[in-house]
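Every protein chain but one is kept in place in this view of the complex.
Which chain is which? They are A, B and C, in the order written, and residues in each are numbered from 1.
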């Protein structure tokens, strides 16, 4: 047993972390908001040059053929600085689905481009829950033509291709379409998180390519579980950043002539945050291992990672905001970016209630030996 | 508007409080446990002499004809010292139900005796949820004969009469029977709370008197709502006692050469307890008023009182136990009686989930104007 | 105990209701009205003036001050009825009526009271508050704005933050340090500051909401006559306590039941099963928790008002109201988003409630900090209500000028 990052992963973490620290300072976040949450192309290119976008894409498809945990390490660092790039949308959703379900031709055509960062993908949910496998759908597919307006889709504005799920008979059909199709309208939404653009996508009789045959709920659940682990690492990165900001600020800020950090209420609050993060991190590591190993308890492992990461980020972002007091309420402080982001990540791939339900159902099934 | 106890109620509170402080010291609790949770007759008699047992029973039925809030004041004081007497069982359950549903003859026969404390009643639920109106029942009534073994029944060992609910067609039949009936076996249970004896009662073809006609769920809900408010006051009394014990102890106990009470973690913990108690108390006052006034929002008011009192007592009893450290873990300390009692009162008249469901259903109904 | 109006209260309620029905609608501003800040200010002052004419501007103030000489309960009754209309009452109204004048009344001279009370009541003065500084928030007494005596004047220099409406204000209430050589609570004095004086620069603070409701106010050698000092030199801390206690009482008055709104929302949102979201017991549990805290707070406030109306002193218990209110707001607005799941994060027609939940989730962070942070309020409750020992203080008896962070 060896439950830690490998040396190579530690190096990757440092390398990616340094890149983000250098190229994604908080000033970039402020200008990103001013620019309407456009993603940052230079940052995207730097990351692409590191070669990490293709971490889990096989080498013969233009990727690096590393493990899921390597990609998770990148996500954690991106989450730490709130990097305004379509990493999650293009790689963890788009490439992930094409890799799982696309035909050989589709994989050969798109994955090298996604791995290099040259093209970008986005995923549109069929409705507003952040869940793939729902019966409720605002889009429909008839004779290969897609119509309707999707749920919120992250990074659609920067996407070259869009992946859509549509309920079909007893299962779901995943489809792929180029964003430039004339029957597509991308309508930007005003979101609570100001750093990642979301849109609804309206399709008017758009011919789409199927990504394989229709699939069942089980297949989609596994896809969503994997996705949720990537988000969990983003959340943990964000939570960790909040903890560090709060520590730095409270150690400096005097109140009643001693540092705010010297008050037991501050200490216990941040100890609670630390505990929440470490529990979440431990669950996330296990889930990443379970993905890699294709472990039997994949669903429970991923759900646990998702649930505890959401709790940790929510707590950390709130209490970081609180400890920054009046300063934290000013635009010049950085806490608010995390405070808003924590809400986005809590809901962008299924609410806590959805994951709690999945977790318990999976455990109950195991217990009854189904 | 006047949202406070009246002067008379303040006097009642002091009078009853003094009696309990004098006649129910913690040593009485220890001996009660040693005696197998037998109720304390001298204490019962003292309370009866004050005349408060009949607080809400009309004067022409041997009572005092005061308001529900007066009885609540007594319950709070009983809860404060964990008085080992069947006050709740006999008065808030037994007398309450007879007063609501009994025939004139039944009321005239039993209520004066219950009001004087000469006789005592107990309520047996048809199953193990602490709820009257359930379809699930372990007892059944056929041709006036009751059979089966009930859910846990508090104070059955001291009861002269037992009230039972049985599902009957679309409603429920409440029945009354004398405890001395030869077809009745009272089987004492080993309960988590060591100060109030609970039993299952086994009926073998026992002839019972109906208490009025079968009633519907709505009638039982109102009875349970009223009951829950009495329990809420018991809980608030218990929580308040925990807060006071914790304050007294932490102000005295030095840790690192200063009082435990001077640590901010202790201060904030007890501030949280104080807030929980005051919110619960405010809800409970309102619910007592709603009972008295027969207000439209009775169900929501009582459910809110119940839910917040349970939260307050649970929190207060746990943290009181925690703040007493190792001492609190010894039998000679008093915290544990409250720690155990808080669990009893959290479940003896319906769990949090049941009351949350009732609360939201009642509010949703109001909102939709049903 | 009675929640209903007494006959006298009921009569006053009818009177208020009738008067409001006739008079309020002209002054109301609908939610979607497009109105400039200046128009808002003028409309608020006009409404204040109109209430004054009719004797409703300050129910509990004595008649000789221009008030009605009524009871606290009457003031509550009028407030409840007034709240049914969308009337313009920006913060500067309460800075004047609930902070400035009560402080002047308690600590100032009769002349000072004459100068300001009726004018404030009549809507002739816009007030702002100049207390907090970058290094003096929770630790307000740590303020470093200096006031130096110069003949009959004070020369004041420093930086104040979080002053709303300072850019419109006629007068400000100001705390400044008049003596740095005594411990920090003892060297502070309280002034009223003519905002037209030279040397005052007001800059908006951009908030995390994107708006700029607050300002930084820079004071550079502003000349303030000694006649504008309220209370004795060094009595400023006591004055500030009067001011802030009055504020504490007025906050938390918004008794909107967010829980009830959430129930309505959750009964309209459907889950993938086709059932309303409200069928979920997990959601019911969360809404219940919010409801019992909101209702508990509402009834707690009634208990405190009853106490006040009986002439009993109000302790730090009032801190409870702000503490619970701010945390409920944060929980409730997060829950509103959760109910609608991913969709709940996006502002779209016709979902006006989302605008509210988003801004509440942001604003709650200010509420948890402003006017006593959660942590300060818990200290107050534990020390002043529960009698627990004060925090260890190393700044208590040290002259301000010798403190490390001064």
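Heads up, the rule we're going with is that contacts are C-beta pairs under 8 Å (C-beta built on N, C-alpha and C of every residue); 3 or more make two chains touch, one makes a residue touch a chain.
None of these values were measured; they are calculated from a predicted model.
**Student:** Taking the entire complex into account, which one of A:103, A:190 or A:264 touches the absent chain?
**Tutor:** Candidates A:103, A:190 or A:264; residue touching the omitted chain: A:264.
**Student:** Out of B:87, B:111, B:131 or B:223, which residue would touch the omitted chain in the full complex?
**Tutor:** Hidden-chain contact among the options goes to B:131.
**Student:** Considering the complete complex, identify which of C:3, C:218 or C:392 is in touch with the unshown chain.
**Tutor:** Only one listed residue reaches the unshown chain, and that is C:392.
**Student:** Would you write out the residues of chain C that touch the absent chain, in ascending order?
**Tutor:** So the residues of chain C touching the unseen chain are 280-285, 392.
**Student:** Name every residue on chain A in touch with the hidden partner chain.
**Tutor:** 1-6, 9, 69, 243, 247, 250-251, 258-259, 261-262, 264, 266-268, 270-272, 274-275, 278-280, 282-283, 285-286, 288-289, 292-293, 303-304, 307-308, 311, 352-353, 355-357, 359-360, 363-364, 367-368
**Student:** Need a quick check: the contact residues on chain B for the chain that isn't drawn.
**Tutor:** 125, 127-131, 134-136, 151-152, 189-193, 198, 254-258, 263, 265-266, 314, 318, 321-322, 325-333, 336, 339, 343-344, 346-348, 350-354, 356
To be clear about the criterion, only the chains that are shown with their structure count from here on.
**Student:** So, what's the distance in Å between the C-alpha centres of chain C and chain B?
**Tutor:** Roughly 41 Å separates the two chain centres.
**Student:** Round to the nearest whole Å and give the separation of the Cα centres of chain A and chain B.
**Tutor:** Here chain A and chain B have centroids separated by 50 Å.
**Student:** At least two other chains touched by the same residue of chain A: list those residues.
**Tutor:** Only 263, 265 qualify.
**Student:** Indicate the residues of chain C shared as contacts by at least two other chains.
**Tutor:** Where chain C meets two or more other chains at a single residue, that happens at 375, 378, 391.
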